[in-house]
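A single protein chain has been omitted from the complex, and every remaining protein chain is retained in its original position.
Labels A and B are assigned to the chains in the order they are written; within every chain, residues are numbered from 1.
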Amino acid sequence: MSIQKAVKTLLVVFAVTALNACLPENSAFRGASSQNRLIYGLTLEPSGFDPHIHRSSELGIPLRQVYDTLVYRDPNTKAFVPGLATEWSVSGDGLVYTFKLREDVTFHDGTAFNAQAVAANLDRIVDPATGSQRAVFMLGPYAGCEVVDDYTIRIVLERPYAALLDTLSQVYLGIASPSALNAYSTARYQFHQVGTGPFTFVELIPGQRILLRRNNAYTWGPPFYKPAGDNSIEEIEFRFYTDPSTRVLALESGEVHVMGEILPTDARLLAGNSAIQLLPVNVPGQPTQFLINTTRFPTDNRAVRQALLFGTNRNAIIDAIFQRFSPVAWGPLAANTLYYNPALNGAYSYDIAQAQALLASVGFADSNADGILDINGVDLEVNVVVPPWGLIPQIAELLQDQWRIIGVRAVLTPVPTFPALQQVVQSGAYNLVAFDTAGLDPVFLNDFFLSTGSLNWTGFTSQELDTVLTQAASAADESTRQVLYNRAQQIIMEEALLLPIRDYVNLNASRAQVQQLAFDPYGWFPLLNNAVFSGTGS
Amino acid sequence: MIMRYSAAVVALLLAFVVFGPLLINHDPLAADPANQLKPPALSHILGTDLLGRDVLSRYLHGGRHTLLSAFGATVFALGAGTCLGIAAGTGMGIAVSLLKAVLTGLLALPGVVIALVVLAALGRGVIPLSLAIGLSQTAPTAVVIQAAVLTIRAQLYVEAAYALGASNNYILFAHILPNILPTLAAYGSAVFGYALLNGAALTFLGVGAAPGTPDWGVMLAEGRAVFRSAPWISIAPGLTITVIVWAVNNLADSLNRQFRPDSITVRKTRTAPASYRA
Partner (left out) sequence: MIRVTRTLISSAFSVWLATTIAFFALRILPGDALQAQLSMSGASQAVIATRRAALGLEASSLTQYIRYLQQLTQGDLGVSLVSGERVTDALLRNLPPTITLALSAGTTAGVLGIVLGIVSASGCGRLSATTRALTALSLSVPIYWSGIVAIFLFSVQLSWLPASGTGSVVHLILPVSLLAFHTAGSIARVAQASISTAAQADFARTARAKGLREKQIIAHHVLRVGLLPVVSTAALQFGFLFSGAVVTESMFVRPGIGRLLLDAVIKQDYPVVQGVVLISASAYALVIAITNVLNAHLDPRISL
């Protein structure tokens, strides 16, 4: 075979490949009107998009528009407002919730919405064969449901659970059409989702895009949803931008209209750009924090833990790494979480002298003049487990530097994945580990701070804390819960069980033409029903 | 002249990296967040990074860790790869087929998987990183060497040597090994480059150097995240890597020519091979 033939062959292969690329890819919606089509940038690629099964908050961003929930939370007051349920009541013992449902709702596939549909959804979530990774755990002590009549349903619990309404207002408990659920297998349903929300689910191509289209028959939204107008969004296309550096570039070039989780340094750059507006959203839940192991030297000593907190300059961290876009966190809850204890504000403010005094009071001194304190010949060394997400490595480096001033050596253990993080935790070879979850109702604290909590990585056990948290999770009265949670937060911070750094702020940004873009009280999920393009969309 | 030039460049860089830290008075680990992301100035010749650390001192300290890992990986890959490649190229029969099949199997494993597993098993540090990257580059090296060996064995002079009764060992050491050196040098410099870059990629994923270690890979990753606000952070390590790889390549080129004293470039065949360009 001569060289000419080889070259010709190569060219043919090349041409074939190029042609292949020219062929219209999967679905040809390029022809559809680009007017009033919003392009939204997602940042994480969850491996699954079934709200009943998968756990990522990223899936909630598109699906919040596809599904209605029984109740909604008003974005301003956080109060529960009617969604698919018009009214509800709780029995005296807190075990039975009765919901009256709307009668004018239809699913996107035309089937009617009724109590049987709700029951079918709940059954699916708790069915072990479904393999739910989040929704079933959010239901807590759920025992079952009863269909009283076509538009009345009762949910029965094994014991009182104050967070039930909160769970029912989240997209993971969105109500899907039973006919669609039956028509597809558990794994295939996510590609053919049918709900009752303001947008219909058109297609999902994993790793590529999600397409939604406005539901023109939608008249049953919560009170804060406005009816569609001329400038409302007709279609929404979600694309994935997992590489943080490319996010702001996509926004600037006009390729996307809305982008989430912009890097703080890039957000600072956008301040001068009049074509783009920054929309920071505080996310309730746990702040970015380090849980402290109370069962291992040297953090088994409360004075040492407190010294670490006093020796941390949180303002410097927020200035440098978060460009002042986040507020300082003072306790185990972010400030906009329900039942936050404002008395904690200012606790453990940066005070080097106090930190040094505490360490000296338990016998640490620098006996060999190497800059690191020691006791009985053992250096004051803490092991910090550092996952790669959320700018935590940079925080850990600053902590390392700050703690050198008070004579503490921090050894950083980077872990590349959550399973690897878990392994280190299970081996017990850590003093601090960075981990947090989001949520509006602080019932998630039980996983972390109950003696038997599955995520009790502090190793702290206290009867009082156990009692307080258990009661708070089941108390029906809000003021009772406030008192109980105040006490819980107080105990946690008195014992210095964690090092809070900052409240999580999702740095969203959008092109200036996108108006009335609001986020729901959970912080992550946009409410796109009301969003409009001002002027001509681009 | 090119050879002297590139050798000088490499030597200068190495000296800079080895002795440089003694000249700098900034602590590479000292954070000064108030002074973050400052452009190059007299007080900080290469500017400061996100945490206010002096980029120049981190750059100078970083060279050691990065170069050592890359060098270790290259040595491992070339050593193991050459042995396997020669074995595959000179053997006969079933053993060779088996070896070839094993090589193809190893090649098929994506490097990411190999590296992650090795690092998960051995932890962090220069040796595990060298091993991980070296292992993932062994099979490709072996295949290249095998091809080169096959080509050499097919040459007339090797046939002649066999005919003269030379033993396999003699042919191996007298003919095959010297003649694969150019290919080895050429591919080896490419492997060094990969090792340098892959080390940075693994650090990116969180399994390479510990966060905060002055290391060129770490600096490249950090610099990339703040590329818009502070492009100077990536420039020093990126440029150095480029220059080092270029210099190593040139050295390899010159070595190539050294081993073939009658080596003349294709175009100049008409002239007598009097003086070769050095």
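Here, a contact is a pair of C-beta atoms (placed from the backbone, for glycine too) under 8 Å apart; a residue touches a chain by one contact, two chains touch by 3 or more.
Bear in mind the structure is a predicted one, so any value in this text is a computation, not a measurement.
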Touching partners, among the displayed chains, of the absent chain: A, B
Touching residue (missing chain; options B:14, B:41, B:95 or B:109): B:109
Touching the absent chain when the full complex is considered, from A:37, A:54 or A:268: A:54
Hidden partner chain, touching residue among A:203, A:300, A:351 or A:447: A:447
Full-complex contact with the absent chain, from B:82, B:183 or B:213: B:183
Residue of A:208, A:345, A:480 or A:534 in touch with the missing chain, whole complex considered: A:208
Where the unshown chain meets chain A, residue by residue: 1-3, 7, 10, 13-14, 17-18, 20-22, 24-25, 30, 45-48, 50, 53-55, 128, 131, 133-134, 137-138, 186-187, 190, 205-208, 239-243, 245-246, 249-250, 252-253, 255, 416-420, 422-423, 437, 444, 447, 453-455
Residues in chain B touching the chain absent from view: 97-98, 100-114, 116-117, 120-121, 140, 143-144, 146-148, 150-151, 154-156, 182-183, 185-187, 189-190, 193-194, 196-197, 200-201, 204-205, 220, 224, 227, 234, 238, 241-242, 244-246, 249, 253, 256, 260, 262-269
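Operating definition for what follows: only the chains that are shown with their structure count from here on.
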Separation of chain A from chain B, taking each centre as the mean of its C-alpha atoms, in whole Å: 42
Contact set on chain B toward chain A in their complex: 29-31, 33-34, 36-37, 50-52, 116, 120, 124, 205-207, 210-212, 224-230
For the chain A and chain B complex, residues of the former touching the latter: 244-245, 248, 263, 265-266, 268-269, 316-317, 319-321, 386-388, 393-394, 396-398, 400-402, 412-416, 420
